[in-house]
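Have a look at this one before I ask anything.
On to chain A.
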Amino acid sequence: MSYAGDIVTIASVSAGAFFFLAGTVGLLRFPDTLTRLHALTKADNLGLGFVVLGLLPQAASLRDGLKLISIWLLALLAGATVSQLIARSARQGGPAR
Partner candidate 1 sequence: MSITTVFESVLAALVLGLALWTIAVRETYSATVGFVAYGLMVALIWVGLDAIDVALTEAAIGGGLGGIVLLGAAARLRDTESTAAETPNRMVRLGAAALSAAIAAALAIAILLLPDAAPTLAPAAVANAAATGLANPVTNVLMAFRGMDTALEKVVLLLAIVGVWSLASDQAWGGRPGPHHEADPNGVLAFLARLLPPVGIVIGVYILWTGADHPGGAFQGGAVLASMWLLVIMAGLADTPPASSRRLRLVLVAGPGLFFLVGLGGLCFGAAFLAYPIAHAKPLILGIETAMLLTIAATLALLLAGAPERSVPR
Partner candidate 2 sequence: MSAVTVFGLTAAAAVGLGLYGLITNPQPLRKLLAFNLLGSGVFLLFGIIGRRGAAAGFGNDPVPQALVITGIVVAFAATALAIALLLRLFRTAGSTTLRSDAPRMGRGADAPGG
């Protein structure tokens, strides 16, 4: 769209990519389920949030922008629920490793 928009996109998507990287490293390196979940939320919530934020200036219309935001909100909802379920199953000594 514009120069400023492109700069926002590059900065924000890079930040998102950084959080995805950090989250993935944490997922692979952390010792137990709860800390791994903690790392995963960084990738899911912050990483995806920054990527969506960065893509907003590139959206062709208001509708596309709203679609992007709703994707992030749905991912937040699903991520939060699933983390809770995995954490509970880990506390009860369930099948999660």
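Heads up, the rule we're going with is that a residue touches a chain if its C-beta (ideal position, glycine included) is under 8 Å from a C-beta of that chain, and two chains touch if they have at least 3 such contacts; residues count from 1.
As a selection rule, all candidates are chains of the complex that A comes from, given by their letters.
Bear in mind the structure is a predicted one, so any value in this text is a computation, not a measurement.
Asker: Sticking to the defined contact criterion, which numbered candidate from 1 or 2 is in contact with chain A in this complex?
Answerer: 1
Asker: List the residues on chain A that touch candidate 1 in their complex, please.
Answerer: That would be residues 74, 77-78, 81, 84-85, 95 of chain A.
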